[in-house]
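Before we start, here is the structure in question, set down as structure tokens.
Just one protein chain is left out here, and the rest sit where they should.
What follows is chain A.
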Amino acid sequence: MEDQSSELFKSTINEYLDNLPETVHTQLYKSPETCLAIFRLLPSLAKFYIMLLLFQETSIPYSDLNRWIKNPNMHHVNPNKIYQNESIKRLKSLNLLKDIRKRVVHPQTGQKTEIPFVQLNPIFRTSFRNALTGNSGKLSNLFDDESDRITIEFLDNYCLNKWENILHFMVGSEIKQLPSIGVLTLLRYSGLMELPSDHYTPDGSKSLSIDTLSKLLITQNGFQFLLQDINSQIWTLLLQYLKMSEKLMMNPVDVLNFIFMLGSLELGQGYPITMLSNTQIIMLEDLVDYGLIYDPGEIEGNSNRNFYPTRLSTTLTSESCNFKTASTVIDQEISNANSEETKNSSNQGSIIIETNFKIYCYTSSPLQIAVLNLFIHMKARFSNMVTGSLTRESVRRALMNGITADQIINYLESHAHPGMIKMADEKLSKQLEYEQSIGNLNAVNELKLEILPPTVIDQVKLWQLELDRIQTFKGYLYKDFTNDYEFEKLLNYGDEIGVITWKDRLRRKFFVTLEGSSQLIDYANRILRKGGNSGGRSMTPSTQTPQPQPQPQPTTN
């Protein structure tokens, strides 16, 4: 179960792309928008390598890539090298880099040697060059300058209502309108929510009626999902959508191209539906349900229908999107309505956490409060702020729900109030200056930006460790004693030689370590023969049904 939940959130778009076959990659790289989006998803060094090769017509020796990398300490393992290998591995798994072996004649010795060369995928190179230089004429037919453009505010409100509705449904708060059946099926398919009956028949692919689906309950994965920022939430769902679409025999190239194209479209601009392929038109309806696209529907007297990408989709390929959570934008709307002054301070994190575990969050969104309530003990609510504190109980409750300490910390970090970030930044630069002034270069490399108080981070991690205190021992379980005398005698002896790890007098069971078992059996055979009662039954592991299985020993405090 634990493996599954971590896998869900680690399987990012990168891994999905990596595992695509080469033919699909080749198809994908024909579209400049897709190339741009994939480029943005790469590590920095991989991006640099691509730029290095982009305007090279020929292949370059592999050693040229190595020459760029610094080696700070000769004798240690070079962390830069590890990073480089990671980057190159990513490039190769995406089929962006190709190895070629070339026979080269050594200029001095005249010896023929094989040297590895690397070359950029030629299709990617052409498309990406076109994307940068604007040579491709593909998007040109997309623009129709209609005067009745839909305002950006409308689109923002529209997509956030849709998205918040889904999240509200997940946390189980009261909502006016249920999300559509497509959304509910996807939530169930992705394992974020489940029906009570799913425990017995876990078959997510079967279609169910909306009445049944409305009884969905949130799972551990769902709790983790809520703590992600909105961009990764959307990606998580889209990835599940991709997996589902494969089962429905949709063309993955079409689906991916559409998703990446959305990232390069312009907010508030209408695009004709006629440009889409049949697969993409089916997708369009699903994406409308998630709030990624607004579709005004068929307008009378206008045969070519338009669709409007929302902010959720235009920021898909950006790392830090314009709003961290849907709720902050709602806050922004409210504050805009109230006064123009607060406009500048909107659109940012809002959580302040002190070293004494007290938390203040400037929000009035029920959703964010509901999310915070997952791991915070709420104290008071004001018109624009809630206060609470991280307690052992509240964190344990969250941990029991399957949320990890890292997720809590990440959530708090990514939603931290700018004041906290500024403070941490100042502290870091002061420390850096100090360490540099005394020439302690090792310390300089180890310094990190600490947005949250370190005490809080450590404590949350310690609370998680409390739950992880499982120790395993190999040994034998002794049970099914015929009478109290045998049981007490063996138990006392075992206690004396210190081989008993666990005992239950009521059920006449105890657990003996692997090494101690033979000693105990010898003793048992001895006393039972000496006593002579019940016909000298010998104690062997087989008759006592010892179970050589690790016995979990939970420590509770």
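As a convention for this text, a residue touches a chain if its C-beta (ideal position, glycine included) is under 8 Å from a C-beta of that chain, and two chains touch if they have at least 3 such contacts; residues count from 1.
In this section, contacts and distances are computed from a predicted model.
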Per UniProt, what's the omitted chain called: "V-type proton ATPase subunit F", "Exosome complex component RRP45", "General transcription and DNA repair factor IIH subunit TFB4" or "Anticodon-binding protein"? "General transcription and DNA repair factor IIH subunit TFB4"
Touching the hidden chain in the complete assembly: which of A:55, A:434 or A:485 does that? A:55
Write down which of A:67, A:176 or A:247 is the residue touching the left-out chain. A:67
Selected from A:165, A:264 or A:394 as touching the chain missing from the view: A:264
On chain A, residues whose C-beta touches the chain left out of the figure: 32-33, 36, 39-40, 43-45, 47-48, 51-52, 54-56, 67-70, 77, 79-80, 82-84, 86, 131-140, 143, 264-266, 315, 317-320, 322, 324, 344-345, 347-349, 418, 421-422, 425, 448-449, 458, 461-462, 464-465
